[in-house]
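Only one protein chain is missing from this complex, and each of the others stays in its spot.
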Amino acid sequence: MKKNIWTNYLIAALLVVVFLVPVIYILLSSFKPINELFTNTPAFFPRKWTFDNYRGALATGNFTKYIFNSFIVAITSTFLAVIINTMSGYALAKFRFKGDTVIMIMILSTIMLPLEIIMVPIFQVLKFFGLYNSLWALIIPPAATPTGIFLMRQYLLTIPDEIIQSARIDGASEWKIFTKIILPNAKPAIATLAIFSFMWRWNDYVWPLIAISDPKKYTLQLAIANLTGEFGTDYNSVLAISAVSMIPMLIVFIIFQRQFVQGTMDSGMKG
Amino acid sequence: MSVKSQTYRSYLLKQKIVPYLFLTPNLIIFSIFIILPAFIGIYYSFTNMSLFTFGTPDIIGFDNYRALWSNEEFKAALWNTIKLVLVTVPLMFASSLLVATLLVQPIKAKGFFRAIYYWPVMISAIVVGIIWQWILSQDFGLFNAILTGLGFDPIRTFINPTFAWWSVVFAIVWSRTGYYMIIFVGALLSIPETLYEAAEMDGANKFQKFCFITYPSLRAARLMVFILVTMEIFKIYPLVVTLTGGGPFDATEFTVQHIYETAFQRYNIGLASAMSVVMLLIVTLFTGFNFFMSRRGENK
Partner (left out) sequence: MKKVLGLAFVLMTMFILVGCAEDEVKELQMLWWSDGTEGTVMQTLLDQYFEETGVTIELVTVPYADYETRLATMISGGEAPALARVTEGHLNNFKAQIVGLDDVYDTEGFTNLFYNADGDVISLPMDITANGLFVNLDLTEKYNVNLPTLTDVWTWAEFETEMSKLNAGLDDDVIAPGLFDHQGHRFMPLFYQHGIDLWDTPYTVSNLKSTQAVAVVQMMMDFYDEGFLGEQTYVTKNSASLFRAGGYGFHMSGNWNVSGYQNLEFDWTVVPMPQGTERATILGGKSLAAFQNEDGVVKASKKFIEWMAEGEQHDAYTGGVPYLTPRLGAEVDYGTFADQYEVFLSEIAATDAESVDDWLAQVMIPGMYPIINTFVENLANPDRTKTALELLTDLETALKAVAPTA
């Protein structure tokens, strides 16, 4: 029995190394001076700690602007996402109506579509609606996420029908039911959706690639992708910026870790 | 009587349209920004649209599709993607299930381990590519440094097509295992203890318990993971492009990258759209097949 437990701990520790060490190594590497990076005998820890890479990266671009843009997009889109996806989840969870399966299949099928292959048409649609080169293009379209809808639907299924019915009998309007009953009762799922939405928008690359041409409106991931193209094997700035880009997600993750895990579990339980 | 039935009828009417109303914002966004562009894309596949066509393109019927039939590069990219799916899906499945199984054992600090294993999911695809490109860098990477330290020869990592290909598999599994692990954890936790206790009383060992209780009970989760991973791998792009750039010599060029380059480096939007349609048909077939096979199993 004891042997079993110890092998479990051994495997668990090994996995920690596999999953955590690469990330830590990148963080450490971002503090190494150039000569310690471009050597074929790299050490794990920096022999000489330096902020040069960070200073260099910040000097080459408006990285504070990019971080700011990413924040604005992530937060605004999350607000929108919570509202519209909860509405849709509610409709799919608590109503039987004509075409509900068709709509569900349609929503599911959009997961299959990689945006990269419809970039040109999306771009033309954005242009038609005046959204080209606007941060709104990064906020509105991605807010409708099938995963989000199903997440909310799963959770809302668990709200007892009786509460809703009795509110209806009392003469409450559907919108009032939604705002006064559904939303408050869905807080855990909403928290999860909000956190996922923030993460997805923060890490978004394709939408900004399609929609933004003005460097002032770049988001962080787009800026990083541009950097790697330009510098090729000049890793110092790339490492620093990559490290920086992980920080907000790290903070969000540490605080809301339970919601992430719970949310993934819930969305996966019953198909 | 008539007033009451009027309000009742209008009440029923309202009930009928309410769900549609609640779905409207999402449906509008999907229709405008996904469905519409998809149809426009299909239209382009029948034209000679190029990146520099600033007016309306000419319709050329099935010419693009006919060209695809003999397009070696596209077929190679497509086949490369299918190979990636066939290899990565089982690996992802196995790794996430195994880690999930570990997490439901009686060990302490589960939350800590779970958080660590989940963390790579939070990193953007681009940064994941950067991380592994750096660690596996032929001349400056930790990987080769460790190998040479142990007395082996350094591996010509991204020059060697096989190594580059497997590094893509590895990076994908590394960055996504945490996500599917959680799905399995949830499913594993929902298996009633009583089933295991009964089996134990019948003298079942660990392996038998896994085969006859655990695995079958995971059917729903298994199907979900298979389908999600399959769709994800078919769509793979930013991670590969930052990790290997599609190299060396297109060894790690997959469908989405090829489509992207056909559109933006060869300027051929029409052809790229035809490729997209073909790719989507194949993905639908794959997932449909998966679904169908599992349904058949269910009826047994």
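Letters A and B name the chains as they come in the text, with residue numbers starting at 1 for each one.
In the analysis below, a residue touches a chain if its C-beta (ideal position, glycine included) is under 8 Å from a C-beta of that chain, and two chains touch if they have at least 3 such contacts.
Bear in mind the structure is a predicted one, so any value in this text is a computation, not a measurement.
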Thinking of the whole complex, not just what is shown, which of B:Phe170, B:Tyr196 or B:Tyr267 touches the missing chain?
B:Tyr267
Contact with the hidden chain (one of A:Tyr9, A:Phe38 or A:Trp136):
A:Phe38
Can you name the residues of chain A that touch the chain not displayed here?
38, 123-124, 126-127, 132-133, 213-215, 226, 229-234
Across the whole complex, list the residues on chain B that are touched by the chain not included here.
51-52, 54, 138-139, 156, 158-159, 161, 245, 247-249, 264-267
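By definition in this document, only the chains that are shown with their structure count from here on.
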Distance in whole angstrom between the CA centres of chain A and chain B is 16
Listed in rising order, chain A residues that touch chain B in their complex are 5, 8-9, 11-12, 15-16, 18-20, 22-23, 25-26, 29, 37-42, 44, 83-85, 87-88, 90-92, 95, 97, 100, 103, 106-107, 109-114, 116-122, 124-126, 129, 140-141, 143-144, 149, 174, 178, 199, 202-203, 205-206, 221, 224-225, 228, 233, 235, 238-239, 242, 245-246, 249-250, 253, 257-258, 260-261, 264-271
Of all residues in chain B, which touch chain A in the complex?
14, 16, 18-23, 25-27, 29-30, 32-38, 40-41, 44, 49, 51, 99, 102, 105-107, 111, 113-120, 122-127, 130-132, 134-135, 137, 139-142, 144-145, 148, 154, 174, 178-179, 182-187, 189-190, 220-221, 223-225, 231, 234-235, 237-238, 242, 256, 259-260, 263, 269, 272-273, 275-276, 279-280, 283-284, 287
